[in-house]
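With one protein chain withheld, the remaining protein chains of the complex are depicted in position.
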């Protein structure tokens, strides 16, 4: 950590800063320049990050040198982590092909969709039973009834299933039905939920918050890892921006960016990122090219009757065409699913 | 609601759209132009907003006309709502002067701070017992012990108290100690928490999410109101932006913007918005000028030893100077506290 | 265009709006609902877009239906435009592989770089002679001397050349040396420059402004097209965002988004978008997968001695490896360069 002192800092102030650092068992290392004095601090930076050094009179800036996450970092684990969801592996060359409707509506509709996507190459079935909706007047999901349908259809079509969990009280319930918990963008910094999920050993799909930096996302993963659950898969799903012709802005560079800093797998959700079926296939394809460990795509056999987010779903036929192209690209980039 | 059809839409497609609208008990009203056909839909727009009309083949755009919130809207209640927190009123000319440390650390420190701010003009004491921290390794708050200290110091210095609640399981506990629940920016769209808080009748300080639009914030208030709790106070606390010299970007126009659309009170938190003590006083002062129903300011008697967010706290002396100026401005704008 | 009236609008106000529309030679079409009255306007929307209808008392919202650009639109020209730069074609299956240093420094350095990139597969040589630098104290480019070097090296290595133009007074000069004008992000809305460039017939590489929407970029292209120059190639180069680990945020979805709205070619510049050499190759590769008509990459044989933007340049060896992968992907997506 580097502490930069103000040009007008007094020697009493500088001594005080040095004393605070020494009290914490760390070693200050001073450099006096013409315009500024700076103090390098050698030792465990985490001790210092919790300290409000910036508030000490005479201090102008405090610059951290190390990244704030440990267990999620590439330094902690050099190789790529592989997360198992039922029989499916994600990471280290294995791709997740997650697909399904936004919300679970009833068994026949999910059965039809699951049949189509399985045939097209999907390996994990998704569907929401608890829906985070901006409006309290929108459809909020079928709850446990939806979870049962999801489990049944996962079994019937031989795919593990993932579903969103929004509330700590739902953990035991969802745990009985799902192979993977999804933590949605709005809950990425619901730290109590992260801690409780961290105490299970179930795989987690952690979606990026709407205005979370890549480091914020890794810090949220750190919450789960720190509780002992290593099975975290990250998901880029677009962030808020000024662009008004797409629902969010897909930050494609988050894929290699996460991989440079972390060993965790990362997949991409072009459905929520763009909100536009006409852009989803090319963004899914580009995500695989960018090195993503999978894609997450909403598919509905009748988007105009979907109870949630219908307008951003692909038709089964469009999904099958996309998977055909993804398969060819997977060969070029040396991945399997 | 306006439905715009694609230039190449067929008459079968148009008939299908008309049929869907009619099935919902609504009345379509068609206008055929040279370049586009548009369909106006007369009737309860809320029915339609839940429908994925955008997904119907031939549809190019769906433009909502009405705002998606009802109970929070200015149309629902013409006058300004006044929310009571203990003996303190917020809204309708009454200003909240909320102050205190970021986190409750121990009784003597909070006692000292509370004494100072009360004398300076604060009327509500704040302090965190449960802290949402980006890092799992940062101080997470004292929990119930902190709540007790907060209650005691509120009683001693004759101020109602507000504290953040992050987890549904804490509601009964916090309800025993606090006069007002704070829902933090990270939980603005934690819909289960909003619903549960909506079932109490306790006052709520609902902070704007880091990338929430003003309408998103009003939709979150709608969740609380829809459960029967009318005591919602909104709080502008800055949003994420590209500007890197302040912690967040304070959207001052949110104050009159909320007031144009809603009857709910809104206050401003310049501490989290700027993260810079040198900018807090002028932003608090400007917030009152902009029409805010109060300000929320972090104060600490020794910022450099604060366990959380010390660098953004004002000293008691700085707070007292600010309140002096706010008092003069309150006279000009015709408000009291 | 749809005009939505306020719920409290009077019949005098409505009559006044109708009269204004009729005066403009257009036909209003009224729909009266329970909660709002709306007026659809049939006819040339461009006439109306210039009118401040929003300012008429009683009007709540004005919603445009048609896109504001014409010549740049997909409706204007169904097929993909192909732009020629010397012997190189861009668009319609032909990819631009633009590479070179940020700034032209001297002949030997550019000679070396040009030799490497040509061998690796580049087909257009780039280099800046006039540099837009945030600081007036940074290297501002070699000017005409740089242009001569660029032309010579383009000739020697048989590649057309592209260089940035910042000032109307440079047009005749740059026109003597370059095959393609580049308009940088900071000048995307320098409308006088766009108009003057529009009066030449030289190919233009128009980079997206740092906070321009996709539609804004197409409107800037419209300025060039409206003056008679059809040879516009767009370039996505990242936009400003809150993410602090990359220089900008690469909006990859701009590629298919532009293609859905316009016939113009679009390429991607991952160098400026990410500012990080470790992310450039995967983003270039993903851009081709997303459907881009080429990529624009900064290459320098000694980044640590580059006079501008060295830290974001690839080494010739890294560029060659990337081009090898791009070549294989080009086959999969059916494009050539």
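Each chain gets a letter, A, B and C, in the order it is written, and its residues are counted from 1.
Here is the rule we go by: a residue touches a chain if its C-beta (ideal position, glycine included) is under 8 Å from a C-beta of that chain, and two chains touch if they have at least 3 such contacts.
On a predicted model such as this, the values are computed, not experimentally measured, just so you know.
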### Summary
Cross-chain touch to the chain not pictured, restricted to B:6, B:202 or B:215, is B:215
### Task
Looking beyond the chains shown, say which of C:63, C:173 or C:226 touches the absent one.
C:226
### Summary
Out of B:24, B:84, B:289 or B:302, the sole contact with the unshown chain comes from B:289
## Note on the structure
Residue positions on subunit A contacting the omitted chain are 2, 4, 7, 29, 31-36, 38, 40, 42-43, 45, 61, 63, 65-66, 75, 240-242, 244
### Message
Residue by residue, what part of subunit B touches the chain that was omitted?
### Response
211, 213-215, 239, 241-246, 249-253, 255-257, 260, 273-274, 276, 278-279, 282-283, 285-291, 328-329, 332
### Message
Which parts of subunit C face the unshown chain closely enough to count as touching?
### Response
20, 46, 49-50, 52-57, 68-69, 132-139, 166-169, 186-187, 189-192, 195, 209-211, 216, 219, 222-223, 226, 239-240, 303-307, 309-311, 313
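Everything that follows uses one rule, which is that only the chains that are shown with their structure count from here on.
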### Message
So, comparing C-alpha centroids, which chain is the farthest one from subunit C?
### Response
B
### Summary
subunit A onto subunit C, same sequence, C-alpha superposition: rotation to the nearest 5 degrees is 180
### Task
Could you put a whole-Å number on the gap between the CA centroids of subunit B and subunit C?
38
### Query
If you average the CA atoms of subunit A and of subunit C, how far apart do the two points sit, in angstrom?
31
#### Entry: Residues of subunit B whose C-beta touches two or more other chains
240
